[in-house]
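Okay, structure first, notes after.
Every protein chain of the complex appears in place save one, which is left out.
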Amino acid sequence: MSAETTYSTFITEDAIDRLIKEDVPYLDLTTWALGIGSAPGRIEFFTREKTVLCGTEEAGRIFARLGLTTTFRLPSGSVVDPGQLLLAAEGPADALHIAWKVSLNILEYTSGIATRTRKLVDLARQANPRTVIVTTRKGFPGTKELSIKAVLVGGALPHRLGLSETILVFEQHRAFLGAVADFPAHIQRLKTKACEKKVLVEVDSLEQAIALASAGVDGVQFDKTTPDETKRYVSALRAINPHLVIISAGGVNESNVAAYAASGVDAIATSAVYFGKPADFRVTIAPRQ
Amino acid sequence: MSAETTYSTFITEDAIDRLIKEDVPYLDLTTWALGIGSAPGRIEFFTREKTVLCGTEEAGRIFARLGLTTTFRLPSGSVVDPGQLLLAAEGPADALHIAWKVSLNILEYTSGIATRTRKLVDLARQANPRTVIVTTRKGFPGTKELSIKAVLVGGALPHRLGLSETILVFEQHRAFLGAVADFPAHIQRLKTKACEKKVLVEVDSLEQAIALASAGVDGVQFDKTTPDETKRYVSALRAINPHLVIISAGGVNESNVAAYAASGVDAIATSAVYFGKPADFRVTIAPRQ
Amino acid sequence: MSAETTYSTFITEDAIDRLIKEDVPYLDLTTWALGIGSAPGRIEFFTREKTVLCGTEEAGRIFARLGLTTTFRLPSGSVVDPGQLLLAAEGPADALHIAWKVSLNILEYTSGIATRTRKLVDLARQANPRTVIVTTRKGFPGTKELSIKAVLVGGALPHRLGLSETILVFEQHRAFLGAVADFPAHIQRLKTKACEKKVLVEVDSLEQAIALASAGVDGVQFDKTTPDETKRYVSALRAINPHLVIISAGGVNESNVAAYAASGVDAIATSAVYFGKPADFRVTIAPRQ
Amino acid sequence: MSAETTYSTFITEDAIDRLIKEDVPYLDLTTWALGIGSAPGRIEFFTREKTVLCGTEEAGRIFARLGLTTTFRLPSGSVVDPGQLLLAAEGPADALHIAWKVSLNILEYTSGIATRTRKLVDLARQANPRTVIVTTRKGFPGTKELSIKAVLVGGALPHRLGLSETILVFEQHRAFLGAVADFPAHIQRLKTKACEKKVLVEVDSLEQAIALASAGVDGVQFDKTTPDETKRYVSALRAINPHLVIISAGGVNESNVAAYAASGVDAIATSAVYFGKPADFRVTIAPRQ
Amino acid sequence: MSAETTYSTFITEDAIDRLIKEDVPYLDLTTWALGIGSAPGRIEFFTREKTVLCGTEEAGRIFARLGLTTTFRLPSGSVVDPGQLLLAAEGPADALHIAWKVSLNILEYTSGIATRTRKLVDLARQANPRTVIVTTRKGFPGTKELSIKAVLVGGALPHRLGLSETILVFEQHRAFLGAVADFPAHIQRLKTKACEKKVLVEVDSLEQAIALASAGVDGVQFDKTTPDETKRYVSALRAINPHLVIISAGGVNESNVAAYAASGVDAIATSAVYFGKPADFRVTIAPRQ
Partner (left out) sequence: MSAETTYSTFITEDAIDRLIKEDVPYLDLTTWALGIGSAPGRIEFFTREKTVLCGTEEAGRIFARLGLTTTFRLPSGSVVDPGQLLLAAEGPADALHIAWKVSLNILEYTSGIATRTRKLVDLARQANPRTVIVTTRKGFPGTKELSIKAVLVGGALPHRLGLSETILVFEQHRAFLGAVADFPAHIQRLKTKACEKKVLVEVDSLEQAIALASAGVDGVQFDKTTPDETKRYVSALRAINPHLVIISAGGVNESNVAAYAASGVDAIATSAVYFGKPADFRVTIAPRQ
């Protein structure tokens, strides 16, 4: 019932098992060879820097799967100061060692994404409360469930989860459509055929955007225009259709996101949150008296 | 039979299918709604910067899976100058659009890792031809097959693929072993029990390392010691056992890797190659005459 | 490159294998016990009634998976008269018997859906060329890939593939939003937050629809209103916002779909195509000389 | 320990997870965007018509998987009057919305099959208490576990679960056996080789059936003979072998099943229960005080 | 089209991939570290003893999956003298090394089962041409597809593939049925309800078997009776019902199988073929000029 439920994109039990297996196919050989596997112990995770936390629910599921008992857990979305305990669990030493790095990696990678996302979201919101951050499909293949959760926890939305439920026309589509002059007719057909979706088009120039806005598209996406250009384009386009959705994509980062937001766009699409250093947590494992 | 075979860590067909599904659960709705799906086309990928290429074999498998024909492909491991064609395929527009981003993301993420790895490998080798780069288990959960391939392509080896076939004693293990004075006896038992493996121990100080070297460990790993400290430690330890494996881990990057190598360590363990910006490729999709 | 490519929603190899296994876990015991497994033979499928064909690509993949050679195949989307050959393959008798019923069932179920869909699409289009048919999420759980392919082949679009990329507010959501008077403010927030999606709301009455249209929703969905009511509602709502998307859902069938289309709605949502009798094909298996 | 246990054909946890994922790949975007995900709520399912209930165990497992608490549940096999509560659960709004349609679809499709099956079983039993209903392999591919559970709940048995553990010789097998005159010898070999199975043969005519009964087959299956013909055939065949199993298949429905049963056959094989309208349930979701 | 097709129980591509992964999760580290992975080579498998071959088709699929070309292959079921080449493939050294042990293990385990099975089948047939060998469900969990293929290749049939399509009443079932006197009535109900199956019962004594034969069961299974007892029982029971299926199970081996067959039973059920030494093959890998 807590806020964390809101962030639980659906991650299957099999995905949890696969992640464990990826790091520990059979056993922790070191623990086994030392003969300490059944000793009762405790694992604790601490922040080293200010972090928007993510992945504690998945870490908790990994603990449960390995027979460990979670004794403390802050929910995803918590903003945590340096040096704070964020997660703790108890159980036999071998299970603690199996759980250690896979849960740490999940926590650090997803918290890294969530923290970077929150930063962009806050910067954009301060500049323009109506501008939202949306994240592209450029995550590391094989990580979408975890990455999308981190994005949501950070306060952004996925731009498009995949290709199957949204309309975004790229130059790479238009190349197959024949004469440029025919494109408005194609837009009309698209709008009728997929009437429940907004029809968005990636554009190269203001001229193209104006032509499309006149043709009735629901939104345009500019790729790698500067904040100044973008501001100018937004004004010109709003004059044609005040409801036109305008998206800036490409080259967005913490230093320029406020300027993009101030340009008046509805959304800023970015891939930058997916990469960069993971969050950094300290882990202790010790016997339990 | 080409060199690329050497780099093909085993990636299952199901993994290929899952990666496609992750990005395109059913269809490219835009292509479908535009009615251009069956038009014959071509996709081409070009570098934008100097890159150690990775993932072209997997991209080729994605193309094959979707009924596309690969017409040009450089093997993983190729060092490619900016602006070069690296991969091309032909087939119907809908398959090209389904293949586009998933193959691009695989190419860019793995080439990014391979390029960063090669940089570290080259810098280390110039400073000390006997020092190797090994990569930690700190990759993004869910990406191990692709990440390990990229590491191998870059010229490094995984430090440990998982916990089940190597011995590395952490403080988090020793905490369960009781009195410090008993540790040499534990080392002896470990060496007998797991006689086919090297027994490595992560150490906090030179004193600890000396004690362990005297007790017969096969190797020690220092975490976050400076290159200067490391150099001093290496000298001291080689005096005890010239065959002792010495590993530096923690905080390694392009600016200090040469100094670490010059310290005389056998291996430098790093996580840094796993994160950072993906490589950047340009993609064109166009009709085929 | 043929039209059929356009319809190939992404069905994994593992899904193909699971479907075969579901019907034939190990072998055709009868063929084996009769000792006829290696005899060369041919399988042929014929229509018994006029059918919009679907699933021949998947049947072809089943044949390939079992070592059979497809010798004739009409693509999905073909409209086929009674008594026509639609698919044929050759190979050893045991593989033919393993392939028989699973491919037949795929063909008959998906062609049944495609045929019913095409019927509704044609009836709606004749009454109003701008009205499209969209299909609900009420398919048989476990069949979505095949069902969606059949819907596309039939000429309709899925209303929503799932919950994760579209916005449709049900009464079951509104119940958690507090005072009815606050709903317009919620709509505004939704539109800003999910600016790339159309915000659709299922409504109970014209009054509610008018209030929402005034509040700026992109579309409304009526559930189980009659064609006459719907027509009246459409007129009233278009007067407020000529671009409002209006959807009729519930109780649509071949006898009333034209009336719904004539009411002027943009889309008609239906579940009816998912159930009903499968198409009926005749199959022969015989030795090949 | 309740009767429901008897009906739980084995459905894996992974199947449960796949079914949820099929409808909700990541999250309910509407719930998330409205910010109501963590509000406590309740879901309730009610019949609209008299129904033989099925699938409540699987719905309960979906609830559990999503962190919901089932507070009321009638077991599969219950015969429920219109307007009755059959299932209820509590938990956060986002989990309720994720669970809603997938559990409803499972309940409605399987209860539809169970209800149609029970109808045929009751009609047949009234006409002839010794005649059983068996269901063919013609279910929707991908649904066998759920479909077979529904069939059992309805009181029938699967005719053949697959090809691997039963012997049924079709014309499509005989075509590979050479001269008709040799068929009795084949039957003898089959009976010896697969001595633990009954050897059944699908026949076209009484003459064929008589020849086979004389040759020692354990049973014959008539396809699409009328009830009157069937009655005559049964008499003729029982005179030869009173223990011969006689099965009617093809074209069976609620209007003629009693006549087929009255003909004296041992079993009536039907596909009709698999398709037809799902059961119809009403669902409420509301906040919990 | 060859005889081998007859033996191909359905083994999925995913199963092939899982088997490879089980032995080689990523790469052959030795080959990689030696830098010989891309050298062209050849692998050859030779018998060391007389063997009924099995698993060459699966080995061939492993080769294909790894990009190797099969250049020679004897089909499953071949009886091969010592020292003969049975399988050969060509391709790069790393793929040869990845393929080596997993294909060898499949070949040796399944050929071991096939060879032991064929031995029992031949011994039984010589003693009594009408007695068949059937194998129990006591294979190593996780190996059923491979084990069943080997059993079929050896000339036997699986007694029961699983619990879901055959009727065999154990004492462990009867314990729940109440008074012994009621058992005949239960048998009657079983025969009606599952009229398409033979009703078999495992019995403890001749008395029990006689009572059941009189009650109409289709077959009885004796567990661990001696050949002499069995012979006596068969005579007594055939006098009651000449068509009664009589099965001997328990303790069967190469030294007594002929005696059991001579007792006149229809089938001999055994687990012994599943365990025992694998077949022994010699493998060479060498460069190809």
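Couple of notes before you dig in:
For clarity, chains are labelled A, B, C, D and E in written order, and residue numbers in each chain start from 1.
In this section, a residue touches a chain if its C-beta (ideal position, glycine included) is under 8 Å from a C-beta of that chain, and two chains touch if they have at least 3 such contacts.
Note that the coordinates shown come from a computational prediction; the quantities given were computed from them, not determined experimentally.
In the whole complex the chain that is left out makes contact with A, B, D, E. Note on the undisplayed chain: of the listed residues E:Leu53, E:Ala93, E:Leu212 or E:Ile247, the one touching it is E:Ala93.
Residues touching the missing chain, restricted to chain B, are 130, 132, 134, 157, 159-162, 164-166, 192-198, 200, 218-219, 245, 247, 266-267 (touch as defined at the top).
Touching the omitted chain from chain E are residues 15, 18-19, 22-31, 33-34, 36, 39, 41, 93, 96-98, 100-102, 105-106, 108-109, 137-144, 146, 162-170, 172-173, 175-177, 186, 190, 193-194, 197, 275-278, 283-287.
With the whole complex as reference, residues 13-14, 17-18, 20-21, 24-27, 31-33, 35, 37-38, 40, 65, 67, 91-92, 94-95, 98 of chain A touch the missing chain.
Quick note on the criterion: only the chains that are shown with their structure count from here on.
Same interface as B-E, judged by over half of the contact pairs sharing residue numbers, among the pairs A-C, A-D or A-B: A-D.
The angle of the rotation superposing chain B on chain D, based on CA atoms and rounded to the nearest 5, is 180 degrees. When chain centres are defined as mean Cα coordinates, B lies farthest from chain D. Computed from the mean C-alpha positions, the centre of chain B lies at a distance of 43 Å from the centre of chain C.
Multi-chain contact residues of chain E (touching two or more other chains): 13-14, 25, 157, 161. Chain-to-chain contact here is organised irregularly, matching neither a line nor a ring nor a star, and falling short of all pairs touching.
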